[in-house]
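All protein chains but one are shown in place.
And then chain A:
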């Protein structure tokens, strides 16, 4: 038995002599490509239907609000209330986008190719997460900007326009909080499932099944349980943080969060931290197998 004596022939292909880009550039490239994937850009028509359907609905809602504000001057909805009002759509949006972002790569087994580059597992996870967060902020923040445009042309005086601008800015930052919570939960669930279809159903299941629990906790005859009920569901949890941040303390409403505002904020941060940690851990494991 002779050992295989292979020779690599130089058949004259041109070599790449240029500069090799590092980890940061790989991250950036993955991020931009992922952001395009969220909206189905660079893919066929079928991949665009669902994301743009949701973009359409959010835009229509924004235009209606803008028109009402411009015509009657009535404030239908504060900027910060838009994401919670459309949170069901946000669930659908992440259920459509997250499997497209991460389940595909698992299904087709291309992750070893990614990790043979300077890219680290955490970079991959964070680039996907950042892309989904950006996608959500673009859509829902865009809706808030539409409402702002309606307001800016209907209020009198430069100072009032600046006030509106500040409110809208805060609203968009608040949308970003929604986006981070929704995206990190969705990407975590999707990163555990190879099949896009199953991942989409699982994401919707995670978000929807917690809605009735909030209602159930309201039936428990205890004031504390009412005030803590909203913490169970991601959408109402961030809504509770919003109540704590934007509503003054003397506006104590029935079924509000009471004195637990800081706890809501803490749990929200905890959920984000937990999801991101688990996600990175998941990709560490994938990269080693």
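Just so it is clear, contacts are C-beta pairs under 8 Å (C-beta built on N, C-alpha and C of every residue); 3 or more make two chains touch, one makes a residue touch a chain; residues count from 1.
Assume contacts and distances are computed from a predicted model.
*Asks:* Can you work out the missing subunit's protein name as recorded in UniProt? Choose among "Spore maturation protein", "NADH dehydrogenase", "Lactate utilization protein" or "ABC-2 type transport system permease protein".
*Replies:* "ABC-2 type transport system permease protein"
*Asks:* Please identify which residue in A:44, A:116 or A:289 touches the non-displayed chain.
*Replies:* Result: among the candidates, A:44 touches the missing chain.
*Asks:* Using the document's definition of touch, tell me which of A:202, A:237 or A:257 contacts the absent chain.
*Replies:* Counting the whole complex, the residue in contact with the absent chain is A:202.
*Asks:* Which of A:212, A:259 or A:281 touches the chain that is not shown?
*Replies:* A:212
*Asks:* List the chain A residues touching the unshown chain?
*Replies:* 43-44, 46-47, 50, 53, 88, 91-92, 95-96, 193, 195-198, 200-202, 204-205, 208-209, 211-213, 215-217, 219-222, 225
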